[in-house]
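Below: one structure, written as structure tokens.
Just one protein chain is left out here, and the rest sit where they should.
Take a look at chain A:
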Amino acid sequence: MKLFIRIGLTAVIAFSTVTAWAEEVHVAVAANFIKPMEKIAADFEKATGNKVLTAAGASGKLVEQMKHGAPFEVFLSADQKNPMKLETEKLDVPGSRYTYAIGKLVLWSAQPDYVDDKGEVLKTGDFQHIAIADPKTAPYGKAALSVMEKMALLDTLKPKIVQGDSIAQTQAFVGSGNAELGFVALSQVIKDTTGSSWMVPQDWYEPLSQDVILLKTGENNAAAKALLDYLKTAPAQAVIKDYGYDLPTWATSDAK
């Protein structure tokens, strides 16, 4: 019994010192960026000893949650508008916002040779469901709508549209085959080798400049600030590029 108590006490002391040294960062991540973020977070944890706790969702939904007191300290959005909303609400640390990546939209199917490299499949309309993310809350969903509008196909495709709660659910709808195809983020399917996809020309939709912002809740958290800085480092940017994102102009000009 004594031994147990001793082990227990040691554990408590060891644990309390660990938590005192390493800080936790609560991060809200736009669903499209969750895979690279997990990789970046792991590297960051290894490099600094801090702990990163992520929650993914549609950017608009995450902002709504933060407006109502969700305890996130860092927010990686899929656009610029949503973090700007936090600025209007004065929930941010002023001047902390910057662009960390530029996203790309793809039309994707889990079936091989289903989507051609010009997106002509959209015109045949020979499918039951096309999945997009909820355009009201997810920037990638909004981008998908503008692409269909640009192709003058929105009216004919509308009855076939199914909406994922975030781009993550959208990918799940297509990945499980329940929707034959759908508009998802390149980062979600870049490692996919069996499906087929069409990279939508980037000037067909408003640029998906993805901004990160430090929230007031993280103002005194050194780890949160460190994470914001870490996103700008070469190893983090390598991961971002690896998942198909473009780097913002500040990063590409700095690197040279």
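FYI, contacts are C-beta pairs under 8 Å (C-beta built on N, C-alpha and C of every residue); 3 or more make two chains touch, one makes a residue touch a chain; residues count from 1.
Assume contacts and distances are computed from a predicted model.
Student: Quick one: the chain not pictured, UniProt calls it what, "Thioredoxin family protein", "ATP-binding cassette domain-containing protein", "Molybdenum transport system permease" or "Phosphoribosylformylglycinamidine synthase subunit PurL"?
Tutor: Missing chain, UniProt protein name: "Molybdenum transport system permease".
Student: Out of A:T124, A:S176, A:T193 or A:S253, point to the residue that touches the absent chain in the complete complex.
Tutor: Candidates A:T124, A:S176, A:T193 or A:S253; residue touching the omitted chain: A:S176.
Student: Of the listed residues A:A30, A:I161 or A:V239, which contacts the missing chain in the full complex?
Tutor: If we include the chain that is not displayed, A:I161 is the one touching it.
Student: So one chain is hidden, and I want to know which residue out of A:A41, A:A56, A:L76 or A:A131 touches that hidden chain in the complete assembly.
Tutor: A:A131
Student: Determine which one of A:G60, A:P83 or A:G119 touches the chain that has been left out.
Tutor: A:G60
Student: Could you list which residues of chain A touch the chain missing from the display?
Tutor: Residues touching the hidden chain, for chain A, are 58, 60-61, 64, 67, 128-129, 131, 134, 136-137, 161-165, 173, 176-179.
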